[in-house]
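FYI, not all chains are in this one, though none of them got moved.
Residue numbering begins at 1 within each chain, and the chains themselves are lettered A and B in the order written.
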Amino acid sequence: MSKPSALPVMARFVIATSGRNMTKAAHVAVVCGVAMMVMLTVDPVFAALHYPIGAVLWACLAFFIFEWMIRLRHAFDAGHRWAYVFSFRGLVDAASALAIPIALLAGIDPKSAWLFGALWMLKVVPGIPGLRQLRRVLVLESRPLLSVLVIFLMVLFLASVAEFVLEHDVQPAGFGSVPAALWWAVATLTTTGYGDVVPITPLGRVIAAAVMICGLGVFGLWTGILATGFAAETRRDNFLRTWESVRKVPFFATLGPAAIADLTQMLRTIDLPARTTIIRKGQVGDCMYFIASGEVEVDLPGKKVALGEGAFFGEMALLGNNRRSANITTTRVSQLLVLDLVDFRLLMARHPDLAETIDAEAKRRSLENK
Amino acid sequence: MSKPSALPVMARFVIATSGRNMTKAAHVAVVCGVAMMVMLTVDPVFAALHYPIGAVLWACLAFFIFEWMIRLRHAFDAGHRWAYVFSFRGLVDAASALAIPIALLAGIDPKSAWLFGALWMLKVVPGIPGLRQLRRVLVLESRPLLSVLVIFLMVLFLASVAEFVLEHDVQPAGFGSVPAALWWAVATLTTTGYGDVVPITPLGRVIAAAVMICGLGVFGLWTGILATGFAAETRRDNFLRTWESVRKVPFFATLGPAAIADLTQMLRTIDLPARTTIIRKGQVGDCMYFIASGEVEVDLPGKKVALGEGAFFGEMALLGNNRRSANITTTRVSQLLVLDLVDFRLLMARHPDLAETIDAEAKRRSLENK
């Protein structure tokens, strides 16, 4: 009876320490588990390392079962049990934990059963950066993407039927049925071109050439649509991320809404861990920084100056002095807004008052430093 | 004599119920018919399911003949008979209905005759969404696309002649004539690369390498042109669709023409069926909605509020309150205009009066709800 009472304690401990650590451990387990699963299929390696591979696989499985149970418990405690169980994450966790045991119990050959370990890879999906952005592009551009897919499928089918008619007497092995011809068509239209099945009649080759050229066109349309969508999404994503940060910088508070909107489109947000060197003395600089949160330390000769939230630095580089004059490092986790030289100049042209403020502050600081 | 008198009745019935239903039935028939046609060519499947496959094919054919006759009758009644007969749709309908019977009567082997069923697929073409948009891109960009095609063809020919000269003594099978070399060239220039014919002389390989690199270039140009055209067309299409809807929202009527043009470029039109949940309580929101037509129901605690044409909702998400505070569902087929968070902020900067109106309405509503 120790387990039921022990689990909550462990769960609480794991969740307390967890978040990032739990995720990191899971990622390590996924990489180890999948690597072992791959080795399992390589006969000589498996023969030589039978036991270690098995041990790692069982350890990974145990970890994933344990992780799933903790998450389940946690979800039950927090009262949103079904939300978790039927979320993508919950389903993947369940499959990761249960697929292999069920397969083993069902009497499937162990070497085959462990192949379900490939499902573990799906645990990484929610952690992929920019996946949300990618999904938005696919959703927003779904109409044209679908059109291209339908065209792709029609070319595929019509070409297959045509090649079947032309080639099935000459090459019964490769073009003996429309599904067989479809295999040729998909390898050709995607320009993969295995070459295992190739038309040999003159007319069959003319049609194949047309299919290849259509392949280029489909490719081009696909790319064009995705490129268009991606450009828009990147701009949007950057604006949203930056907008939040801009509001934290008091320096910008005096600006009118038009200038703020302009500025937000120009700034780029970066997140830095503690003790990261942002600027190195003597480097050529082409941007200035605003501190949205955190703190940096300027390593001036003889003294160290700390700059906190809302301050800016690196502005000398934009005012004619190309070389950075001091090392600057973060003292804790910080979020900075980067203003590029090009954008600074465009901004200066459109909002001279902002430029003047930066200019004045830079002069004051440069006097102070002397 | 029953058929001539029965047909108009059926036709009237079909047309009355029709539109979407007729189209749906035709799509189902196309999918079934083409699937059976494919199975016909797979010998083991055909041997096992001789009769069911034949039955489905005859049923599909009967349907298409019937559909064509109804459409013909309808076109005659409406007085634009030739317009229909010689339109793309009319020709496809005629071919779908007549090709197989004519082939069977002409004494062609039934298994071959039924392959004309591939023509049925063309019935889907007019229903492909965004095809019109795609065609516009191809028409508007036809000049540069043609240039690239001509360059493609010249590289193809010159490379073929060169390889023929270099390789035809060494490989009479693969490069025995210029048309044979053209087959190699098209598979190489499109980067398909079957590998059934490959140059083996050193100089022949140098030329082949140049052809491959040209292939990348042609690809790049093609994609560049289509991407450029597609981006412009997508913007245009969205503007047109949205413009119509914007005029239906009285809220925007007070805006000046510049603001309306701005707004139209930012809004996105979506069409929703009845009983669709647009906003779910507790979700993170990043856009607001205007109702161009239809009606939605806000599920507030204790009461349900209906919002009709011209109303807006979801504005809280843009004014700092990230979580949606109520479920909102459509009560009938509705057309909504979506304003994204990013665009809302840009709009707010450029047209502060519009922002104030939304702000005021949001405050009033939030007070009312308390």
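Here is the rule we use: a contact is a pair of C-beta atoms (placed from the backbone, for glycine too) under 8 Å apart; a residue touches a chain by one contact, two chains touch by 3 or more.
Note that the coordinates shown come from a computational prediction; the quantities given were computed from them, not determined experimentally.
Peer 1: Of the full homomeric complex, 2 copies appear; what's the total?
Peer 2: 4
Everything below uses one rule, namely that only the chains that are shown with their structure count from here on.
Peer 1: How many degrees of rotation map subunit A onto its copy subunit B on CA atoms, rounded to the nearest 5?
Peer 2: 90
Peer 1: For subunit A and subunit B, let me know how many angstrom lie between their CA-based centres, rounded off.
Peer 2: 28
Peer 1: Quick check on the complex: what are the subunit A residues that touch subunit B?
Peer 2: 143-144, 146-148, 150-151, 154, 157-158, 161, 164-165, 168, 176-179, 188, 191-195, 198, 202, 205, 208-209, 212-213, 215-217, 219-221, 223-225, 227-228, 231, 235-236, 239-240, 243, 256-258, 260-262, 264
Peer 1: In the complex, go through subunit B and note every residue touching subunit A.
Peer 2: 34, 37-38, 41-43, 112, 115, 118, 121-122, 124-125, 128-131, 133-134, 152, 179, 182-183, 186-187, 190-196, 218-219, 222-223, 225-231, 234, 286, 340-342, 345-346, 348-350, 352
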